[in-house]
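All protein chains of the complex are present and in place, except for one that has been dropped.
Labels run A, B and C following the written order; every chain starts at residue 1.
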Amino acid sequence: MKRFSWDEMMNRYPAFFAIILLVVALTINFILQPNMFARDTLNSNMRVFLPIILLSVGQAIVILGGGIDISVGGIVSIVNTILATQVGLNGSPEKMWTFVFVSIGAGILAGAINGFFIAFLRLQPIITTYATSFLYVGFALFILPNPGGGIPAEIANVYRNTTPLGLPLAFYVIGVVLLVWMYIRSTRYGNYLYAVGGNAEAAYETAVPVTWVLFSTYVASGFMSALAGIAITMLSGSGNAEIGVPMTLTSITAVVIGGTALSGGVGGVAGPVVGAITLGIIQNIISFSRIDTWWETFVKASIIVVALAAPGIINLLRRKKV
Amino acid sequence: MRKFSISPPVAAILLAIVLFLLSGFLPNGYGSDINVAIAQATNIVRLAVFLGVIAAGQTLVIISGFEGIDLSAGSVVTLTAILTYVTVKGEDDKVLLALLISLVVGALIGFVNGLGITFLKISPFVMTLGMSGVVTGLIIIINHGNVSGKVAPIMTRLIARPLSPDIPIPNAIIIWIIFGFLMWLLLERSTFGKHLFAIGVNRVTAKLSGVNVTATNLAVYTLAGALAGFGGFLVVGNTGVVFIALGQPFLFPSIAAVAVGGTLLSGGKGSYWGTMAGAIVLTLITSLLTTMQMPDSVRRMVLGATLLVMISIYGRQRGFRQ
Amino acid sequence: GTPATPTTAVQPTQPPQTGQQPTQPPVESKGPPFTIGISNPFISSEYRTQMIAELIEVNKEYMAKGLTTELVIESADTDVAGQIQQLQNLMAKGVDAILVNPSDVNGLNATLQEAVNKGIIVISVDQELNVPGVYNVGIDQKEWAKTSAKWLAEKLGGKGNIVLIEGFPGHPANVARMEGVDEVLAQYPDIKVLAKDTGKWDEATGQQVMSNFLAAYPNLDGYWTQDGMAIGALQAVIAANPAKFPALVGEGRCQFLKLWEQVLKDRPDFETIAVANPPGVSPTGLRIAVNMLLGKQVDKSKLGGANGLSFVIPVPIIITKDNLQQGLDICKDKPDAYLLDGIMTDQEVLDAFFLK
Partner (left out) sequence: MSGVSLSARNIVKRYGGVVALSDGNLDVHSGEVVALIGANGSGKSTMSKVINGVVVLDGGQLLLDGKPVRFSSPQAARKMGIATVFQELSLVSKMTVADNIWLTREPLKPNGMVDRKAMREKTEALLDLFSGTFKADLKPDTLVSALHPDEKQIVEILKAVSLNPRILILDEATASLDSRQVERLFELVKRWKEEGKAIVFVSHRMEEIFRIADRYSVLRNGKTVGEGHIKDITEKELIQLMTEKEKVFQFKKASVEEESSGLQQPVYLEIENLTTETLRGIDITVKQGELLGIGGLQGQGQRDLLLALFGDIPYQGTVRIKGEVVKFKHPRQAMKKKLALVPGDRAKEGLLYIRSILENFLLPSWQKYGFPLKMKHARRDALAVSERLSLVMSGLMAPVSSLSGGNAQKVVIGKWLLRDPDCYLLDDPTKGVDVHTKAEFYTLLTELSQQGKSILFYSSDDDELVGLCDRVIVLHDGKICAELKGASLTKENLIAASMGVSNGGEA
């Protein structure tokens, strides 16, 4: 039975490696921080991780389709500045709702712009979204040149402190996202996505609407970025046009750690979710391990590099054996 | 019937000239004063030098294909700048040693990038991104004691000052021209350069024509690291001081300069002259927008739009239907 | 349960009682040693590294006396979400006080509020926050800027063309400083601001921006800038080497003072001003925290700010041509990146801010 190989395992359960990594990270974190599973600690961690989790989901969809989206952080910034300026610290919940929808519309529009250039004009994804990231962050700065504004504290507190059945709100959001993904994954569109990411040429010959599928991945990413933007605005309660910028590269790292190859067509969305959580946990481990302050950045980055390299190392060792 | 076509570096230079001429008409432009115009032009080119040198390594890895990119360049610049600073300690005769250290340290980091990319098959994007974090960690470890050092007078003399009081051409520009010539030698007049283009176009053809693909790929990342190291040495010679955030602002412009200069982002085609032109265009646009008193938001949007236009002109990929 | 004490009535020295859940930090009045946490979201700056190093140094004093344990430092380049995580980790570690250098004006409000509610003493250092129950320790940024702006205006004899290089637009400290500059310049109608640009608080950008300005305005009379960008700007002036140097504002970093000394060799009439922006406000904040934890009563009348919770630390030193040598002496055994500093002693802190 040579068929049930490691490759097949990784292909069928792309999150496999990520989950091992997460379990290891959780165990270490638990040893260092015994109260980490307590309701408050769990909630406070998960609400911080949620924005990047949502962002990684969108990034994963683009990457599955064979692309990459450097502009997600810019879209987060746009959403954040829209909410912070239009809702305001004293806004009403109705206003919040209105602008949540406006933000989602903005996210989708931004994604559609990316999709247009990449799918229809056939420009390279990496440099195109790099260019649009300037447009988007610039636009966010245009909306809100100076940090400030925000959303009402009560609304932010709903996000921060809602723990139905004692579980963090983030769990429910992740649950919904994963359910929706599982649904999408099992529709035709889900298959199209993997086909386009795996072999666009073959997909084209099989009459898959390749261009539209590509386009849709960027729209999906724009949509998820908008959700991430809403989440981070709820978390911080304030507006800052640069808020999304550092999140882009983190989302890509989360996707790769989550077992979704940058070459496309392999992986899923659960992996990146796990990857994003793992990245957050690694930060916690560093924090609780009492490593010398000056070494923290180095240690953290090294752990991430090793995590990124691990599948490659395993492959290399397996090759050697064969 | 031949289609009218123009090579990207020439297009970039023309764009730069047109932009510069237009800038004269701006309220804060040089107006009709030819001396001011020359001073301004010289200054812009001088400023472009540092970006241009840092983008040299980027040019090489992008030419090498397979989604080659070096996201660690920014942090390598900072690291080697700091190493130069502490090594030289204001003494002229330590300058060569510092240069050597910069090159070797940069090369080492690049070599590790290369190992991960060629042997562990980690995507260049992710590998160099991870490495950037590791190098930043190293910088903090080195820097926390508040580095103590000084650049040597000879460095300032050779990098930051004009050739002589009578010839107001900054030495940096002369260094750049020599550097550009060496890069040209490397790319167009050396076996390595020819092999580099070959692996960027088609690695199978390259291998079957006797090119050692693995070694070339490893060498190009090593060299890119060394060039970023050289960039750090130059930058500190210009600023005269070091600080932790010295190199990072150069990173994304270095990729943009390569793209604007017409190097094919999918690899196999490009030139360093193009990158030089790209660096000038980017510096010029930035400086123009500054002179125009544009807010940061507009600046970024204009930069993004420029990039988008440039890649729309010569960054298209082949469609599925032939 | 969650503490219900209204934050406005919090007596920091008598934290409210809370339940004994293992997940909650022990918040009932306890004796030393106290644990103090530091949250710093930005390490890519010398100001911050000096700040962290000094905090560790000053804390050693208290550790020796058995008053504090080792500092719990959360310090990394991170975003708002990351700093929120830092603060949450500090709370989870059960610290008694938090010194936070905030990355965002409002972004941390809810989290800091939570800490205050847990009975933790929260002090925002270097940058002022407007959160009930959160203390601020820092210099008066506006006054700080006014000092050098006034100097510049007078040096120019009240008229001339100048440019401004600011830090991050919208950053609270920058906003306060630019307000100060505007206020001063409003009194000198003959001083014309030709242009203003951001140097992003870093040397290289400052140098670039200044080079641009010098090319565009060869006959500049003066410029005002702040912090790290000043070295870059001066380097740009030296590189351009104009016949007459513009009157310029410098900064309190040893590197700058040394450059100043060097310029004087060629141009003995060169003048500038360096107003220290001390990282030492953070260790001073640490001293305030320790004394509060020890139950010493703050003299509310000495505090300022919107909520009456701001400890205003005086600028420790201003260098002009008259006392340049003093500055250079301080710098003798210091690294170039060292910022002229001042950390108040324990006694000074007690005298200045606490009830006898």
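In this text, a residue touches a chain if its C-beta (ideal position, glycine included) is under 8 Å from a C-beta of that chain, and two chains touch if they have at least 3 such contacts.
Just so we're clear, the structure is a prediction, and the values are computed from it rather than from any experiment.
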Chains shown that the absent chain touches, full complex: A, B
Chain not shown: contacting residue from A:A15, A:I118, A:I155 or A:V208: A:V208
Touch with the omitted chain, as defined above, among B:F20, B:F197 or B:F233: B:F197
Footprint left on subunit A by the chain that the document does not show: 1, 3, 5, 7-8, 11-12, 183, 186-188, 190-192, 194-195, 198-199, 201-209, 265-266
Interface residues of subunit B (partner: the chain not displayed): 185, 188-191, 194-195, 197-198, 201-202, 204-212, 264, 268-269, 321-322
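In this section, only the chains that are shown with their structure count from here on.
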Intercentroid distance (Cα basis), subunit B paired with subunit A, Å: 30
Separation of subunit B from subunit C, taking each centre as the mean of its C-alpha atoms, in whole Å: 34
Where subunit C touches two or more other chains at once, by residue number: 43, 52, 77, 169
Residue list for subunit A, restricted to those that touch at least two other chains: 145, 293, 296-297, 300
List of subunit A residues in touch with subunit C within their complex: 33-36, 38-41, 44-45, 48, 51-52, 89, 145-150, 153, 156-157, 160, 232, 235-240, 243, 245-247, 280, 283-284, 287-288, 293, 296-297, 300
Subunit B-facing residues of subunit A, complex: 68, 117, 121-124, 126-128, 130-142, 145, 200-201, 204, 210-211, 241, 249, 252-253, 256, 261-263, 293-302, 304-305, 308-309, 312-313, 315-316
Residue numbers on subunit C that touch subunit A, as the complex places them: 21-24, 43, 52, 56, 73-82, 84-86, 88-89, 91-93, 104-110, 169-171, 175
